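Missing here: one protein chain of the complex. Every other protein chain is in place.
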């Protein structure tokens, strides 16, 4: 058994992690931290039966040697210092924030509007999109866990991108449950505002998550195909959890639906956490919520299958495959456990 | 047409009032106020097509003569000063806060834990439970609009209380949609916390709204019957609106179900906003949401009708009959309009 | 006052109509029909305070002369016979089904897969998209009320289509509340299946509602622009009501955002039921639910506004502007009442 620390345990990803760790055959709780609720027990701040005390992050630094892995569930920007400290102490770090997802400080500046505070660390981190970067994740000490939206888009489009069939313009119409906003008390996420409502936000070529789509999908082709341009429209959905991305692509002339299905089968057919749906079925949130799976469906726009337009729908649970579940999956890969340990 | 002012227009009762005023045949908009959003338009802070500017309350005092009635939708405690100012200016005041609902300063101290800031004004206000105090409301200049929970309880139990059949112990198990908490950003009212959840709070003999139940129902008997003791258990329900109160009463020996139904028919049978359900039907939220109605159902606990235990269920829309709709109903009564004007 | 009949009153559009009629200054109830619940009262089959008896359609034919207008809320396919009968009796008919929306029997066969049962009647009906066909609606005796999805798409894209700026490929990603499926007991619409879920269905170039988009938007240009091809992806949303359509268009080179906004302002600026949102605001369901309005927002994909790609979002209440509200609006136009009568 390895002890796991959680830095920033009182948000929704922290809560989900506590449930995954409780169920994991090879992980047990070390310490858990919270700045605002230090001194309280976890069950004082969540509807939970975990009575572990919350300690400040400063105390966790002193107790770094008690844990074998630390999951950073801190706000964006606050993982950098923590990652440095735990890395220096030789603890494996899996960071669920956006701080180490981009590979260059230029990209970081472009999307986050300020210089990165530890640019030298950027290339020490492996981008933890498990199915795509599995090779680099084996033995990795520092892992940057992907964003929830990009995971849904990247797993859904990677086969097309790799084949150079993605086209030059991709429309991604995504819908996310409210937990994607974090455990925040802002007005738009209040029950009465979000319930019986649907709200687009940050539409167009604006959302920071586009950077991770470009990183993975532009990179998939080794430069042989044009770089697709992503129009990304997220919507706030009145559910607790789940992301559904409806993606519109145009494949090259001559590519058939059978070829596309073959490509997906070849790429994802053996993945334990990817569920390719048969023709005629469409991915829904319910295929994946409360699981670590991604469901993918492929539909030709034209009923006769003659055209070049396709609709790829992917779904995942933003708290699990989009955050804490993929973090555990990455841990399993890094330390050589069965990839599905604790995730069924 | 009379111009209406709304003080504190950006909360949920204010929002509901704007919709009722827009539809009312004899009311039109005067000014609307907001301290936090003064300078913006109403449509900047709500999903609304009302583009009226929001002004600070201080400006509204200067413009008191522009309106014939002001609805106070201010936080509890903040209506007192406003009521004094508008009353002094001769404007009709309908206060939706709790500030003037109790009739004695002793009661206020007991339930609100501090002295009332204008005890001398308390008996200038008519308690605006329309169906019960209609007589006093005609021509009233100062009206204290009842609380949402007490309205559901008082309309449901008043016939029994008046007849002296209420018994000495009444259990009120209430469930309210989240808008009852106001447009606040506290964590328990966050979508992810409230959705797919049900949460009791302030249970037992603790909630301030019990004071209004005692006021109306103890007062109904003219002292001839024992004063019922109310156990009140509110629950936070994952809906936007609506209150359902399930009430358990024990009537005196010898009182029959037919007598009880007759009593309710006699008391409420001609009320335009009370819907007595026939035997076998139970009141639900959907009977009343988005209306000014209260639905009432009566069920004998024993299928053979032999016992003395009854379950009275009442439902209403907390934003309408529980707040803004009853405020407009009271306005209609006060100025002599048809009571249903603008409320169908 | 004119008496209104409702044929097929127990579905959701029928329910909504009863509420609109109750509030309308110039309409009152005639008869209401139901085949399955004939003999019961309306309040026996809905959470309603309308106690009117339900009669079979056959009886309504005999009592055609009692009403001045009949709203047909019958299942698709069943309006044809009823329309013939009531038209023959000289009663104004507003049909909420799809039976008379298409203008040629060829189109009907193409999308509905069978011949129309009364092709000769097709061109007697005016397609009741109020804002676009207002001229033809004045005095109309036979009105085909548009579909809910097409209304959201057509009002959102009509200005671009008319200007010839719609492009040759339009992606429409729509999301609809569950009432859009009607008051049916099929498994996908059961609470546990639809709640905390999001489900695409009939995606691509398959849904019958595309026919109405082509009808209106191909027709808007008088043939001078290429006919846009619509990819239409509806999703079942876990809300009771509301449609949100996110539409992706590419305008011709040289057309600026300011020109587009000007075009919409010119086309829709004076419409009482269209709410054009200012730059920076996005249309949400809450802008329009429980109203007869359509909200429209326009956003350039590129933050710098340099590109040709735009995202048009429209929202409406599928029960009101998408069905019963537009039916009443059409009635108002047909008989010369103020268009907003009973609809505020």
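Chains: A, B and C, in written order; residue numbering restarts at 1 for each.
Following the convention adopted for this analysis, a contact is a pair of C-beta atoms (placed from the backbone, for glycine too) under 8 Å apart; a residue touches a chain by one contact, two chains touch by 3 or more.
Since we're looking at a predicted model, the values are computed, not measured.
Any idea which of C:190, C:259 or C:340 touches the chain not displayed?
C:190
Among B:116, B:162 or B:175, which one is in touch with the chain left out?
B:175
Would you indicate which residue among B:14, B:128 or B:242 is in contact with the undisplayed chain?
That would be B:242, which touches the missing chain.
Could you tell which one of B:34, B:49, B:79 or B:299 touches the chain left off the display?
B:299
In the whole complex, what residues of chain C lie against the chain that is missing from view?
12, 47, 177-179, 183-187, 189-197, 238-240
Residue by residue, what part of chain A touches the chain that was omitted?
Chain A touches the missing chain through residues 22-23, 47-49, 196, 275, 284, 286-287, 290-291, 293, 344.
If you put the missing chain back, which residues of chain B would it touch?
Its contact residues with the unshown chain are 171, 173, 175, 193, 195-201, 203-206, 231, 233, 235, 237-242, 244, 246, 248, 282-286, 289, 299-303, 309, 311, 313, 315.
Throughout what follows, only the chains that are shown with their structure count from here on.
Farthest chain from chain B, going by the mean of C-alpha atoms per chain?
A
Can you tell me which chain is nearest the middle of the complex, judged by mean CA position?
Answer by centroid distance: C.
Report, in whole Å, the distance between the mean C-alpha point of chain A and the mean C-alpha point of chain C.
39
Quick one: chain B and chain C, Cα centre-to-centre, how many Å?
Inter-chain centre distance comes to 36 Å.
Mind pulling the residue numbers of chain B that touch at least two other chains?
Touching at least two other chains: 47, 196.
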